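Every protein chain of the complex appears in place save one, which is left out.
After this line comes subunit A, so read on.
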Amino acid sequence: MMNLLFDLRYYVLYPSFFNSVIYPGLIFTAILLLTTIWFERKAAARVQMRVGPYYASKRLGGFMQLIADAVKFVFSEVIIPEGVNPTLFALAPVLAVAMSFIPLSIIPVSVIPPSGSVFSIYFRDFYDPNIGMGVLTGLFVQYNMLLILAIESMYPVFVIFVAWVTNNRFAIVGAVRESYLSVSYDVLLIMATLSMSLEYHTLDLAKIAQSGIPGILANPVAAIVFFIAMLMGSARFPFEIAEAETELVLGAYTEYSGFLFVLTMAGSYVGNLVYALVFTDMFLWGWYPLSGFPGALLTGLKASIVVFFSVFLRAVYGRYRIDQALRGGWKYLLPLTFVSLFIGLVVGYIWIP
């Protein structure tokens, strides 16, 4: 019996399972998603002199409203429009969400010390030679910065796929806008990441966070650019251009209803969480100086704050036009990334060993 329990604990806490299903993965993300949407509505309501969701559970500040909404969506009818391929129509949002979930299992959320942590038994399996410690991540790759961004940059492709499948003109316009934007923010993300990797002489997020020098001090320009590109990439205000409600019903997701609509909505929030986790590791010290499970909690807390701040901007900003957003991206932010590259080279040479 004890043996079985030990085995169970071994497999549940095995980082490949734990990270992709429990902690930054499915379960945590689902809870955080509901909390984020609740916070988004409450924060916007506070700023706009309203109350927001309230009557569903007065004591919890209306948090149950989100669960009620989710249940309503799950049980409402999925309408498949005429003239679409039903298989692809149902598959497209699932693929998009799956694609945005995958990076969560690659992002390092903490380090594993050789002893003294519940994860210490996996020290050897997830050993990172760059920092001389284990890394708490679903799959340890030395070049995880690049891999995360590469996978997450596939997300817009699936948004375009969703729009193409639904055969709706609003969806097509939304997809065109998304493709314009994705080209512009992907460049910014890659350039900001590149300047950080030059600065810390590595492509390993764990090494950046474990170095003990917060990236936001070492290279604030890259942090700003990465944050704005994150807002663009996850369709947050003021860059909620591809799903502009007043112009394009809901952009690429116009035709979706019921549970498939929930999935399409989840995609951009999960993308936001992925970028926020990368932002935390890269610029906000990640788990440092903690390790093991407390470190993972610290990373999650910081990432949640970043996500909350980026949804809070809904209350502050209107929506840019597509040309304004692209002008901002290419005319102002791209030169800033060159500055951040330069800062990265100089500071990395002088300060960071």
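Definition applied: contacts are C-beta pairs under 8 Å (C-beta built on N, C-alpha and C of every residue); 3 or more make two chains touch, one makes a residue touch a chain; residues count from 1.
The rule we apply is simple: contacts and distances are computed from a predicted model.
Student: Just go with whichever of "Signal peptide peptidase", "Putative dipeptides/oligopeptides ABC transporter permease", "ATP-binding protein" or "NADH-quinone oxidoreductase, chain I" UniProt uses as the name of the absent chain.
Tutor: The UniProt record for the chain left out of view names it "NADH-quinone oxidoreductase, chain I".
Student: Would you mind spotting which of A:Val249, A:Leu313, A:Val339 or A:Ile352 touches the chain that isn't drawn?
Tutor: Result: among the candidates, A:Leu313 touches the missing chain.
Student: Determine which one of A:Leu4, A:Met49 or A:Ile350 touches the chain that has been left out.
Tutor: A:Met49
Student: Touching residues of subunit A against the unshown chain: what are they?
Tutor: Spelled out for subunit A, the touching residues are 43, 46-47, 49-51, 54, 312-313, 315-317, 332.
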